[in-house]
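Each remark here refers to the structure printed beneath this line.
Heads up, one of the protein chains got dropped from this complex, but the rest are sitting where they should.
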Amino acid sequence: MAISFILVLIVLGAIVLTASGIWWFTPLASNWNEIDGALLITLAVIGSAFVVLNIVLAYFVLRYRHREQSRAQFLPDNPKLEKILIGITALGIVILLAPGLFAYSRFISPPRDALTIEVVGEQWRWSYRYPGPDGKLGRANPKLISPKNLFGIDLTDPAAQDDILSYSELHLPVGRPVLLHIRSKDVIHSFFIPSFRVKMDAVPGMVTHYWFTPTVIGRFQAVCAELCGIGHHRMQSPVIVERLEDFQQWLAKQPTVATTVKP
Amino acid sequence: MTVHHSPNGHRDSVTPARVGVWLFLGVATMIFAALVSAYIVRMGSSDWHSLPKPGLLWVNTAILLLSSAALQWATIAERQGAHRSARLGFVAGAVLSALFLLGQLWAWAVLHKLGYFLNTNPSSSFFYLLTAVHGLHLLGGLIVAAWTVRSSERLQLFVTYWHFLTAVWVVLFGLIVLT
Partner (left out) sequence: MTHHTHHEPQSFWTKYIFSQDHKVIAIQYTITALLVGLFGLVLSWLMRLQLGFPGSFQFLNPGSYYQMLTQHGMIMIVYLLTAILLGGFGNYLIPLMIGARDMAFPFLNMLSYWVYLVSVIVLMAAFFVPGGPTGAGWTLYPPLSALPNAAPGSGWGIKLMLVSLVIFIAAATMGGLNYVTTVLQCRTKGMTLMRMPLSVWGIFIASVMALFAFPALFVGGVMLLFDNLLGTSFFIPAVTLFGQQLPREGGNPLLFQHLFWYFGHPEVYVVILPAMGIASDLISTHARKPIFGYKAMVLAMAAIAFIGFIVWAHHMFVSGMNPYFGFFFAVSTLIIAIPSAVKVYNWLLTLWRGNIRLNVPMLFGIGWISTFIIGGLTGLPLGNVVADVPLHDTYFVVGHFHLVMGVAALMAIFGGIYHWFPKVTGRMLNETLGKLHFWVTFVGAYAIFFPMFLMGILGVPRRYFDFNALQYLPPQTSALNIAITVAALTVGAAQLIFLGNLIWSALWGKRAEANPWGATTLEWQTPTTPPPHGNWGAQTPTVYRWAYDYSVPGAERDFIPQNVPTEPQVLVGAQSTVR
């Protein structure tokens, strides 16, 4: 009997803690409301299932507990009931999967006019490279990384010369799609901006990609989401979303490859 | 457990030892499948250089095939009751397998002399790894066989294991030679 009571209390406690809203999504600051939508549908489905199934459990344990003279009924199976339950479950699965897969297909298709920005992770910081006026990121090669050439830029590539380097902050113009090219110099990291629903691993030896459009002006935070050594929990970087004019002003003040990276 | 009954009470020729060995072949298949898929993936990297293949490898392959043939002859003889021939075939098969293993070690020495060590390049790393895993399975089999092959059923199981390892070698050898 106590168990039924406790089960109901647990369900209530879970509902209250969730509804308090203290720990919930950070306010969305990017275009990815489809991710939030898919996630919310999923949470709604599983949340309902959690409540219903636990209440049923609590009720059955209470109603069918052993008492004097009680006897169980011999009910080994009921194929019809099984089929109905499988059908309902399959329907629930489709309901939460279909929107998710639609959102995913948009997710893996970056728009053509996205601003390309390179993100470089290393133990334990993030740095960034912008393509400069030519709109192209110059080639980079991990083998060229040195104290004078922290990004490993291939200086023989003319497109590299006007690239703009930021060693600490990511600035973005509001409302413009961004395509991140993500690299790592040493171990696997993961570039995670909770407010934008951005997360993609930074893997040495390859370039990974993620696209999004920042929609809110403000100051946000990028953190690391893949264990990368003893500084993992301190590996973060400010992300500033601003008006286009402010963004261009900031960009103009940053060092370029031509002026700061020498062979 | 030599006399065991299936639920309908009949005596089976599918013994626990047989089931155990076939399950183990399943496990070994998974090991080699993992190695081969890793090899194929790694081959796609830009730093892949083909290894020189010592001609010795062809000789070793032939020796291993012969050892399988000898062991197969041994089982056929055993089934026909020709125990002396069976023993001969078994010993021949074991000796040829041991020769194969020595030949593999010699192939390693040849590659060493040519300057290809375990960490020289990915294809050399894989070469040593694949041949080592295969060779250890062979060696382990020889040791277990020396301890436990006492009955004709055991001989049959041992030979099955051997044919499996020969087939695995043919696949690995093909992979190494063609890439």
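Note that the chains are named A and B in the order they appear, and that numbering of residues resets to 1 at the start of each chain.
Note that in this section a contact is a pair of C-beta atoms (placed from the backbone, for glycine too) under 8 Å apart; a residue touches a chain by one contact, two chains touch by 3 or more.
What you are looking at is a predicted structure, and each value in this text was computed from that prediction instead of being measured.
Asker: Sort by label and list the shown chains the missing chain touches.
Answerer: Listed by label, the shown chains it touches are A, B.
Asker: Applying the definition given at the start, please give the residues of subunit A touching the unseen chain.
Answerer: Residues touching the hidden chain, for subunit A, are 1, 3, 6-7, 10, 13-14, 17-18, 22-26, 34-35, 38-39, 42-43, 45-46, 49-50, 53-54, 56-57, 60-61, 64-66, 70-78, 81-82, 85-86, 89-90, 93, 96-97, 100-101, 103-105, 107-108, 122-123, 142-143, 145-147, 152, 182, 185-188, 190, 192, 194-195, 197-201, 203-206, 208, 221, 223-236.
Asker: Where does subunit B touch the missing chain, residue by residue?
Answerer: 1-5, 7, 9, 12, 14-16, 19-20, 23-24, 26-28, 30-31, 33-35, 38, 41-42, 45-48, 118-119, 122, 125, 129, 133
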